[in-house]
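Here the complex is missing a single protein chain, while all its other protein chains stay put.
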Amino acid sequence: MANDNQQLDDMLSQEYEHGFITDIETDTIPPGLDETVIGMISHKKNEPEFMLQWRLQAYQHWLTMKEPHWAQHHFKPIDYQEISYYSAPKLDKDRPKSLDEVDPELLATYAKLGIPLKEQEMLAGVAVDAVFDSVSVATTFKGKLSELGIIFCSFSEAVQEHPELIKQYLGTVVPYTDNFFATLNSAVFTDGSFVYIPKGVRCPMELSTYFRINAASTGQFERTLIIADEGSYVSYLEGCTAPMRDENQLHAAVVELIALKDAQIKYSTVQNWYPGDKDGKGGIYNFVTKRGDCRGSNSKISWTQVETGSAITWKYPSVVLQGDNSVGEFYSVAVTNNMQQADTGTKMYHLGNNTSSTVISKGISAGRSQNSYRGLIKVAKNAKNARNYTQCDSLLMGDQCGAHTFPYIEAKNASSHLEHEATTSKISEDQLFYLLQRGLSSEDAISMVVNGFCKRVLKELPMEFAVEAQKLLGISLEGSIG
Amino acid sequence: MIELASSYIDHYKSFSNEREETKLPWLNNLRQDALLQLQKVGLPNSHLEDWKYTDLSILHNHEFSLPCHTEEPDLSNIELLNEDFYHIVFVNGKLHHIPDEINSSFTIKPLNQCYSSIKNLISPITQPSIRAINTLFMDQGVVIDIKEGTILEKPIHLVYLTTENQIMSHLRNVILSGKNSQCQIIENHIAQNNHAYFSTVITDIHSAENSLTALFKVTRESENSYHVSQNNVIQAANSQFDYHSFDLSGKLIRHDINSELNGAGANCNLYGLFALDGKQHVDTHSRVAHNHSHTYSNEIFKGIADGRSKGIFNGKVIVKQDAQQINAAQQSKNILLSNRAEIDTKPELEIYADDVKCSHGATVGNLNEDSLFYLQSRGVDLTAAKNMLIHGFAKEIVNTIDLEILRKNINAHVVEKLNLTGRRAS
Partner (left out) sequence: MLEIKDLHVKVGEKPILKGINIQVQPGEIHAIMGPNGSGKSTLGNIISGRGGYEITDGTIYFEGKDIHEDLPEQRARNGIFLAFQYPVEIPGVTNIYMLKAALNAKRRAQGLDEIDAMDFITLVKDKLKALKMDESLLYRDINSGFSGGEKKRNEILQMAILEPKLAILDETDSGLDIDALRTVSDGINALRSPKRAMILVTHYQRLLDYIKPDFVHVLSKGKIIKSGDHSLALELEKSGYEWINDETTQSS
């Protein structure tokens, strides 16, 4: 199979496609972190006093914390004083009211990424809240959504327009004391997205945000808050690509989801940040805290993620199943290549009665990368009839990489029913040969097997995303016929 | 930690004063290392990932001392002692009986008489474990040397009997399974009263090429006892190590089984069963390192937890880089019978090679309701139905014992214990 290995290597060595830098003057606070900087951020954003106080509390707490190094990661400690905590595209006056007012260079950037806003605006169903560095620059479809009472805007706008909602929900899923990176985020976050779906409303379109990290040495601290009120439904897409940079860039986002009674939130991510070069130089450090709270009965939160980028990924989208009969789901594909390190998985906290969770994780390791699944299924003492099914499979491509599985299962209620299965194996030579014998190229054969391996997860993605996800995996879309 | 561990350190001072070990500087150095670690971190505690669910620092609250002298024990009721086995008996941590010289094909000698011959086999103290305190007080134990080509027709039976209160014992055994040899070893941990005591037992096994070693461990300690054991197995090519563990009583039990598969064809099979009730706490950590290509491992651990008990399993399979053609399977299956009991399980895989087939599975649940209903619909009452299912669940592990006398003996104890838990469950 020497030839196949060669082709496999060729395929895996595809260069990062989205490596380019947009030259835009930025309005940046000089590097460093103290209470003054936090005050400046809050002031620049014209925040109410409660926000400033919350940030400062978080900062004080952060000072007592240590950078965590327990995951399967190797990275040098980060110098938090070297990071600039605020960077906004310099805009003429106010924020643009329509796409025509948006800096053409920005639009060109998105076009290169394959997400032309103008087209998207016209295309069916996708409203884009595009985040360029730290400030939201364009929001579309707002009018249509507001007719239904749906609020979809940048976080800063929500702070101005709906402070009562922010005050009520911010930090209630991920408290500012949660963990080192979430606490840092709470102190310095600059922007992000905010979604509120009113009672009984089914959001008629996929809500979407694309994150970009651009300005050199700029930490990106996004904060997303999604609230689905009773009986509502929303599907939210988050997609990321970042330009090529040499120095490592920290990304410490926080995402909080709240599903009230009978509400449903579907959150999908395709993450394709710059993973660093072949030798592990550069790339994004992606230390993200994502957590959903099924606060009401019969609520449901689903996380779907396709993670192909970042030098280091440290991410455990979790669900707190508080409401009776609530459902948590986690579907994940994590691909690592070259020197990438991914430590990702989920935590499902079963607190209510009759809660159930499903975890499907597919890890693919290639090159000299390390790919770990780390998960926790926890059933509280009083949580009756908790159900969990977990399946995590790892596919190894090449003998220099690693695939690891660390599933924690903690059960305190006798009526629970928890099942965990995991397999790790090499990509099957028998399968590859079978496809080659039918005339497929080695590259297509690998794509097909990998695609098949991930199918259970990919089919959870909304159509718009499935295409991008498959593209990222280097595989053509299956099921386009028949 | 320092003051917490101080009682052990004081005991060590008087222990070392009684001994003349200046003759063995390497042993002194080893004990110094152990002492340093104990002073630094104390006994393993929940700050360490490997001891997340089992915190031995609670032992610092106890005043266990080394037994001074022991009265003649009553061995008449000890099971299996009448069987035609090679019997070794420890009473309160002291070697009480050892078989007479048998023949030249294998030898059993007291540990403290053969330090020099095993010097190179005693590994240094590295990460925090029970090894530190065990090394500190290492004195009693046996060295079993099974010479090349020897196939033992009778099992070796080690009885660890505790009869005294508030004592601690620290035993160390070394088993040398020679090339092409075969042996079966039974470890029986029992107590005659409900005394509180703390014992550590480390048994290191060196499996030479093509050897077969089967270890059966039955833990029926007192309800107030703390039992911590470690088995380290170093396996050469084509060697096989089988481990069968049954945890039935004891307040706190912790086992660490570490197997290093160092040669092609080396394989290990690890089976364990725990049946818990009351406030029992049992924690089993297995670690199988596939250091060489063409090595195989299979693990099945089953647990039943009732009352306010806590059962923990942590299995780790590591496949080193360049170790190819590996098969490793791991299963952790658990039944939780009470809402006050807890099961924590974590089957881990750490894989650094690609040509591997590794799998693990874990389940936690109650008895299958359909099965219960099926049995009830056939006229079996609920308690009996539950017992049937629980026995069926446990049987898979009991049946891994091919030594019939032992299987029957263990089965009787398992059934007795399970009937108890089954009744409570209904």
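The first chain written gets the first letter, and so on, giving A and B; residue counts start at 1 in each chain.
Just so it is clear, contacts are C-beta pairs under 8 Å (C-beta built on N, C-alpha and C of every residue); 3 or more make two chains touch, one makes a residue touch a chain.
Note that the structure is a prediction, hence the values are computed from the model and not measured.
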| said: Using the touch definition given at the top, which of the shown chains does the missing chain touch? | reply: A
| request: Would you mind spotting which of A:A228, A:L257 or A:V449 touches the chain that isn't drawn? | output: A:V449
| said: One chain isn't shown here. Among A:Q81, A:Q168, A:N382 or A:S428, which residue touches it? | reply: A:S428
| Which positions on chain A touch the chain that was left off? | 1-4, 428-431, 433-442, 444-445, 448-449, 451-456, 478-479, 481-482
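One rule holds for everything that comes next: only the chains that are shown with their structure count from here on.
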| remark: chain A to chain B, mean C-alpha position gap in Å, rounds to 44
| message | Under the stated contact criterion, what part of chain A meets chain B in this complex? | response | 70, 381-382, 394, 396-426
| note | The chain B residues in contact with chain A across the complex are 49, 321-322, 324, 334, 336-366
